[in-house]
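Attaching a single structure in structure tokens format; questions to follow.
With one protein chain withheld, the remaining protein chains of the complex are depicted in position.
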Amino acid sequence: SETETGGESAGTETESSSDTTEEETAEVKDVKLVLNWFAKAQHGGVYAAQENGLFEENGLNLTIEPGGPQVSSINMVASGNAEFGLAHADQIVVARNQGIELVAVATAMQGSPQAFMFHKGHGIEDFEDLNGRKVYIQPGITYWEYLKTQYDLSGVEELAYTGQHVNFIPDEDAVTQAFLTSEPYFMELEGVEVETKLIADAGYDPYNVVLYVTKDYLEENEETVRAFTKAFVEGWNLYEDSYEEINKIIQQDNPDIEIESLKFEAESQADFVYGMDAAENGVGYMTEERWATLIQQLNDLKLLDEVFDANEIFANDYLPE
Amino acid sequence: MTVKTVPTNAELVNESSKLKVMKGKQKFNLKYLGPILALVIFLSLWQFIPALLDIKPFILPKPTDVVAAAVKDWHLLWPAMQITIFESVIGFILSAVVGIGISVLLASSRVLEISLYPYAVILQTIPIVAIAPIIVIWFGSGFNSIVIISFLIGFFPIVSNTLMGLNSVDKNMGDLFKLYNASKWQTMVKLRIPAAMPFIMSGLKVSCTLAIIGSITGEYIAGIGGGKGGLGYAITVAAVQLKTPYLFACAIAGALFGIVFYLIVSLVSRLVLKSWHESAMEAEK
Amino acid sequence: MTVKTVPTNAELVNESSKLKVMKGKQKFNLKYLGPILALVIFLSLWQFIPALLDIKPFILPKPTDVVAAAVKDWHLLWPAMQITIFESVIGFILSAVVGIGISVLLASSRVLEISLYPYAVILQTIPIVAIAPIIVIWFGSGFNSIVIISFLIGFFPIVSNTLMGLNSVDKNMGDLFKLYNASKWQTMVKLRIPAAMPFIMSGLKVSCTLAIIGSITGEYIAGIGGGKGGLGYAITVAAVQLKTPYLFACAIAGALFGIVFYLIVSLVSRLVLKSWHESAMEAEK
Amino acid sequence: MVNEKEVVLFQGVDKVYNTGTVALSQLNLSIKEGEFISFLGPSGCGKSTALRMVAGLGEATRGTVEVFGKNPKAVIETSNDVAFVFQDANLLPWRTVLDNVLLPLELRGSDKKSRKETAISVLEKVGLKDHIKSYPRELSGGMRMRVSIARALAAKPKLLLMDEPFAALDEMTRQTLQMDLLNIWEREKMTVLFVTHNVYEAVYLSSRIAVMSARPGRLSNLIDVDLTYPRERTTAKFTEYVDAASQSLEHSMGRKELV
Partner (left out) sequence: MVNEKEVVLFQGVDKVYNTGTVALSQLNLSIKEGEFISFLGPSGCGKSTALRMVAGLGEATRGTVEVFGKNPKAVIETSNDVAFVFQDANLLPWRTVLDNVLLPLELRGSDKKSRKETAISVLEKVGLKDHIKSYPRELSGGMRMRVSIARALAAKPKLLLMDEPFAALDEMTRQTLQMDLLNIWEREKMTVLFVTHNVYEAVYLSSRIAVMSARPGRLSNLIDVDLTYPRERTTAKFTEYVDAASQSLEHSMGRKELV
């Protein structure tokens, strides 16, 4: 029912899209965004936009709902419990194969900060060096499937990643999955020296923290999506310089996280957010080529039944100029 | 003084035995009709409500979707089930043996009980997710840790029930044992344990189903080690890949195994209690 | 015919009452000494073994580390505990009410029991992680879902125990009710439920501790929604940040709450059973 | 007896338990309204079994048992006319003495105030007025049995079944209760089936005595006691009946030894 009412109001919006300032201020729309984790610097843009009133300016009344270890934002968006979600690009592609038609409208990160983490001096040159070592990896995670098709990893002792590193730390030879933007910092804090190797080095580099909606929602609420995306991107731009203040807001939603760790995350993710393609095309920008590559890769992994056109799954059209 | 003798009315007897046969049939019908009807209703609701409300299979798959997924990926599902079954059974046996053992120990001394029982409660209430890494450090990743987690979850219901049972012995029977100078151990073996049997059995029933939850959760939090993954692993993978129908197939496989496990334990319970306890006794009139 | 009368030996009495006082004191000592000793031994082992083996605090924190972390982050820990307590209590009350209600319903008809009981077992054995998405979709992320998960975990031990109790009524008492033409409902209220009380109470004890596990796990799998996070959230975030001492503080807070919750339920259980059941009765001689 | 309505009818009743024990064999007996019939017989001859059948709590393996011309099960399911003093007190441990006695009245849904009065008055009769607030475990064996008797009397049944109700009582209490019971029986015109091992008691109370033999349980003799109430235990006629009953009982047991 939520989608229906959304659809009606969207209809009126598209008709009078030329001069809508009056209507937009008159009619504030309630929308919900599900994060892909508890609030972090990854979501800095959202909080910056919220804090600076960008959503309100665009006629949106936003509720932010944090995710969690087992919370699937895709399920919540697909079922209509939320309008917007954040997820990684490969999750969005896989979802489509299950009949969940989503459209990515902006990405927070231009690449994937997903990496392997090693004890210092125990790093790897090549992914095949993982053989013979313990690797803590989340069961089913797609990049691991990808690596297994690219390299012979039959000698790896695969262990489940559980969100803790207590088993990794004492074992010099162990390898664990990690986010470049967070785990290494905590290791340093505890005096554990580590190195990292980006998964992207293997050629698997999906966009991370991607803003998406369902295809149906998009078709009926183009203006809302446009407004949201605008606020999202502008929020990221504001975050670049004001992250120290915004982090305090983030911490209100995730009080257990240390402000220093948010700072580290914000600084180490800057290149992913503002660098690469974003340097040229602005924050949130995506390319057809990257999406097509990802689709092809996932198809090769048999995670897709068939290859489809990348344009069906992403759109730069809603990004602000 | 009068003795009245009425000959056995053969017809009457015949009729009554006919009645009994009919009654037996009706009982049979009810006994099987009920569950079958319930199943049919349940499955049709599940099949048609999503269809009617247009709920997508990735949110709530219909039974047919689930069956299709199970058939398609049977070669993955079956081995996963076997692993989970194995882990759960071992975990359950561990919780039964250790649980009953510890209860007997605690019940044998009031001091021990009040000193150590809190730790049994802690074992139950401490969030296993939090201590999983320590379990892994001690027992290694994979099978051992999974079994330990399954054990930890199933352990407390047995302890709680067994202790309750051991402490609720009929006072007069206790007096009997006191009088005959029974040792603590004799009282335990010959009086308290038999008297606690109904409680113990109820604990075992709860705990056998928890053992499954335990081993599935265990695979989540303790990893699968070097070995093959069970249902927990399969569920994680299915969740990551958003294969909801297969995820449901895994969940239902777990649930079905749970029911079978439960039935087996119930059967054993009936056999054990048969000789004396009301709940297991066919009332004879 | 002889009547021998020996006057009360006042001294003798005095002596025996002195003896009783001493005995009382000894009992007191044992009652408190045991747990205290156990606690001291447990804590010292935990304190010194990591120190001896040079285990770092972020792998296995010592009690002092844990206490320090708890004190330092008390402003985070206390609100998290409050939330978890609230969720667990609501979840527990739900499972108690629904569990006992359903058991009574099932026990009132054999057909209902065999038709529906399997679904109660399913509710227990179905891996909650697997159906979490559906729970979240139906009940929303956060509080509601967490309570539902806590309820689902605590529900079955109550059903299993209550059913066992309702079905193990003394046959002679059952006959009495039959004879006096008691309705099903009267038999339930005046005979079966009171007779099942010890079983129900044992189920409640198990389930109150499970409710905590449920609400902590619930935050993992259903998120915290719009609300503030409880211990499950705190544990997750602490794990990522390698704040192992704080993680332990959270886990222990959960366990302590579990013990307190358990003690409260036990107390209620004693009060309820007091008037008649052996396990709760101070044997009078 | 003036009234000739049949209250209980055993017709060729056999009872074989699951275990193979033949508890009753070819029991034929018709009991008329207003009768006070006592069952005498060796331990294990099936007296309790027979009473349980009349109460609808057991089924005959062969033959029929009728109460008020109907199936006993139907009788207890449709009326409150039968009360039973079981061989053991069978009290609910979680109810006080008073609440135990109130039970049949509660189940019948009678008026709250009047039921309490009834209960207290029967408890007074059995000498337990001072213990109405006690729990069964706080009572002596004989007191528990008296509560059970009070419970049955409070129900004001048309058919009263009593299985060795006075066995645990001292002679004096016993005699008081015997007199009370006879008074109630005469006033309420109930039918009483009474099991006892005490021949004096049987003769003192009953209008008819059924003597049973064991292995398998059979009716071996029926003795009509033609004495007016209230009876004197010291008359020659009384002693005669006692001797007759004793002999009949001994005879029935002797026969058992032969089988």
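For reference, chains read A, B, C and D in written order, and residue numbers begin at 1 within each chain.
The definition used in the following text is that a residue touches a chain if its C-beta (ideal position, glycine included) is under 8 Å from a C-beta of that chain, and two chains touch if they have at least 3 such contacts.
Because the structure is a prediction, the values reported are computed rather than measured.
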* Touching the left-out chain: which of D:Q11, D:N28, D:T64 or D:Q87? -> D:Q87
* **Among D:S48, D:N80 or D:S207, residue touching the chain not depicted** => D:S48
* Asked: Among the options D:G69, D:G109 or D:G141, which residue touches the chain absent from this view?
  -> D:G141
* Candidates B:L33, B:V67, B:I134 or B:M173 - the one touching the absent chain -> B:M173
* Touching residues (missing chain, whole complex) on subunit B -> 172-173, 175-183, 186, 190-191, 194, 197, 275-277
* Asked: So that we can see where the missing chain sits, which residues of subunit D does it touch?
  -> 17, 19, 21, 40-44, 47-48, 87-88, 127, 134, 138-143, 146, 163-164, 167-174, 197-199, 246, 249-250, 253
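The definition used in the following text is that only the chains that are shown with their structure count from here on.
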* Report the inter-chain centroid distance for subunit A and subunit C in whole angstrom, where each centroid is the mean of the CA atoms. => 41
* Asked: Centre to centre, by mean C-alpha position, how many angstrom separate subunit B and subunit C?
  -> 19
* Asked: For subunit A, what residues touch not just one other chain but two or more?
  -> 70, 72, 75, 79, 162, 164, 166, 170
* Structure fact -> Residues in subunit C with touches to at least two other chains are numbered 59, 129, 133, 137, 220, 239, 277
